[in-house]
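The other protein chains are all here in position, but one chain of the complex has been omitted.
Up next, subunit A:
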Amino acid sequence: MKWIINALKGFWTILRRPSKAAVGIVLFMGFAGGLIFWGAFNTGMEATNTEEFCSGCHAPIVAEIQETIHYANRSGVRAICSDCHVPHAWTDKIVRKVQASKELFAYFVTQTINTPEKFKERRAHLAEREWARLKKNDSLECRNCHNFDYMDFSEQSPRSVRQHSTALASGDNTCVDCHKGIAHKLPDMHKVDGWQ
């Protein structure tokens, strides 16, 4: 115990004493250290955005996307979990990642979705949270790729034009109001607006 205190004291003395190294070297070391820390932090965070990482807990739900248009399509563009569920802007991303630490607690400690049965039971709750999040940020993650200003109505089917040129254009509705369950199976929809 004593040696730890001594080591800490020694470290503190080093910090307090003016450095004998040149200012340039000290600055360079700080710069290099910052670079390494920043790189490691971001790489670590990016690693939590991969399909393999998500599958660790959400395996059944990751499997569901594979037959949908966002995963299998003619042009080879693919959206993975993080493209829709993690904001792209850095500050928003950090906020979401901190929120996700609570979800880790739910998975590992209170164990709310650790079996397919429990997951099925909780599916409506999880879906509603995600719909509310997208509703609140005006479907930001959809709009990272689908820009309303770039939509060519002449290329859309009449059904789509009718909705996009009215409710979406006026801002009354946002993408997720109609496009629910585009990448996943749906929970019980009988009480959800627009479904029956």
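The rule is short, and it goes like this: contacts are C-beta pairs under 8 Å (C-beta built on N, C-alpha and C of every residue); 3 or more make two chains touch, one makes a residue touch a chain; residues count from 1.
By our rule, contacts and distances are computed from a predicted model.
A.B. asks: UniProt name of the unshown chain, from "ABC transporter domain-containing protein", "Spermidine/putrescine transport system permease protein", "Periplasmic nitrate reductase, electron transfer subunit" or "Putative amino-acid import ATP-binding protein YxeO"?
C.D. replies: Answer from the UniProt record of the missing subunit chain: "Periplasmic nitrate reductase, electron transfer subunit".
A.B. asks: For the chain left off this view, which of A:N49, A:T68, A:T112 or A:N137 is in contact with it?
C.D. replies: The single option touching the absent chain is A:T68.
A.B. asks: Kindly state which of the options A:W90, A:F153 or A:W195 is in contact with the chain not pictured.
C.D. replies: A:W195
A.B. asks: Among A:K9, A:R78, A:K118 or A:R162, exactly one should touch the missing chain; which is it?
C.D. replies: Checking each option in A:K9, A:R78, A:K118 or A:R162, the one touching the absent chain turns out to be A:R162.
A.B. asks: On subunit A, where is the contact patch with the chain that was removed from view?
C.D. replies: Looking at subunit A, the ones touching the missing chain are residues 67-69, 157-159, 162, 181-182, 185-189, 194-196.
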